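In this view, the complex is presented without one of its protein chains, the others remaining in place.
And then chain A:
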Amino acid sequence: MTHDLADGGWHRLHPATPLLRGGIVLIAILGFVVANFRERLIDWLFGAPELPGDPLQTAYERGQLGWAALVVAGLLLLGIASFFLSWRLHTFRIGDDVVEVRSGVLFRTHRRARIDRIQGVAIDRPFFARLFGTARVDISVAGQDAKVQLAYLGGADADALRGEVLRLASGARAAEAQVDTAHPSPPGEREGIVNQRVRELLAPELDPSLAAPESVVKIPPGRLIGSLVLSGFTVMVVLAVALLLTTSMLGRREFLAFIVLPGLVAAIGYYVNRFTKTLRYSIAGTPDGIRVGSGLLSTNNDTLPPGRVHAIEVSQPLLWRPAGWWMIRINRAGAAGEATAQASTTMLPVGTIDDARRVLELLVPGMAGSETGRLVDAGLTARRGEGFTDAPRRARLLRPFSWRRTGFARGEAALLLRGGFVWRRLVVVPLARVQSIRVSQGPVRRGLGLAELTVHTVAGPVRPELAVVDREVAREQFEEWSAAVVIAIDSDRSHRWAERPDDERGRSDET
């Protein structure tokens, strides 16, 4: 029962949308009212004691029951009608070049997003929506709050829509893409609706027929729990508890009940939330980009088309070092400042060094195996040198611990910046995504013959910078990098990743 949503015409969202977007509250009120009436009926029939102060009773006594019922019914009908109307008026269209959404009853909005500017397509399935077999599709473009949200669509429709949007964005020709998107549809009609829901709930959050079947990384639940326990948050909790215990020793016991209990509940809530959100984590490469999915009850999965990763950071908090775990975060356009920013910028919540290597390979194609792969290994674990140009010894005045590891290297298409002694990190910036480069120095660095190199990318959790570099080296690298960035930008074709060079030529002739 998949509809072709990308045929260029206007479509409506899933009929259950009004319910999922808050209409459920109305039903609850209706249920409450009906239940009350039922109680009243029983009372009248069996003569239960009368309760003073009951609004229904008061209304009944004053002979206004009819009016009260009418008002309640009227409000409910109005609510239901407005939800229905907003659903009727909320339409979307997938054209060849744009995605458009029209919505709103009193204040109409019409949003258009250019398909070749798409930064990612995410499908979220909150638990409640999953029960209805629906999903929310977020098509994000660069910019603050710049995304087209389609909430909610049927589960299969959402997957098909994503495939179609990405195909249009990739610039591939329709005919050749048809072959790989046409997957054998299971005979859904014969299956009962209950069975279908159960199957959907148990299915992996990536449609196996669309994604590469295997995630390159598997996180055992034990490791996930370990990573949560060994986090900065735990350190904070332990410190807070220690502080509270010492104050309670000094005789201020009343604090304990007021702070510890809510704090404990909040902390446990945080752990459980993080745990269920990252459970069943998977990351896989597909022809249309990297697909990251996770979640147990509410699942989400996000597709990042090629060339949409602006900077990558592989880092290792001190507490994770004995276990040898790493995490990977990225900068991407269109994710900064959003509520879901943390989730959508984390590419690997926790993993071994092999996992980190495999994810890096997905994020920067051609990373492992080659010369660059060796550099990555050096960047992660080496104490100094090994292909990286390090900061000079005099930098230890400014960076007493991390000066040994502070260094850089040039990969084939990326810059690698290494740093951190306590909190080891390696930042990889694809040259084609660099916005600008800065070299700077203050009085202290000038006195030491040092400088600072900063690479600007779109906003995000990763800050690519070298805090201490030899001044001559910095000057040289500034020239070299800025030249390399210009060349990389010129040869970058990832905004239309599947387009053939001859298509490109045809296109530029037209314009």
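One rule holds for everything that comes next: a residue touches a chain if its C-beta (ideal position, glycine included) is under 8 Å from a C-beta of that chain, and two chains touch if they have at least 3 such contacts; residues count from 1.
Just so we're on the same page, contacts and distances are computed from a predicted model.
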item	value
From "Fe-S cluster assembly ATP-binding protein", "Protein-export membrane protein SecF", "YdbS-like PH domain-containing protein" or "ABC transporter permease", the hidden chain's UniProt protein name	"YdbS-like PH domain-containing protein"
Contact residue for the chain not shown (choose from A:Ile29, A:Ile80, A:Ala142 or A:Leu296)	A:Ala142
Residue, one of A:Thr276, A:Thr352 or A:Ser494, that touches the chain absent here	A:Ser494
Residues in chain A touching the chain absent from view	117, 119, 142, 307-308, 310, 333, 433, 435-443, 446, 451, 454, 456-459, 471, 474-475, 478, 482-483, 485-486, 489-490, 492, 494-495
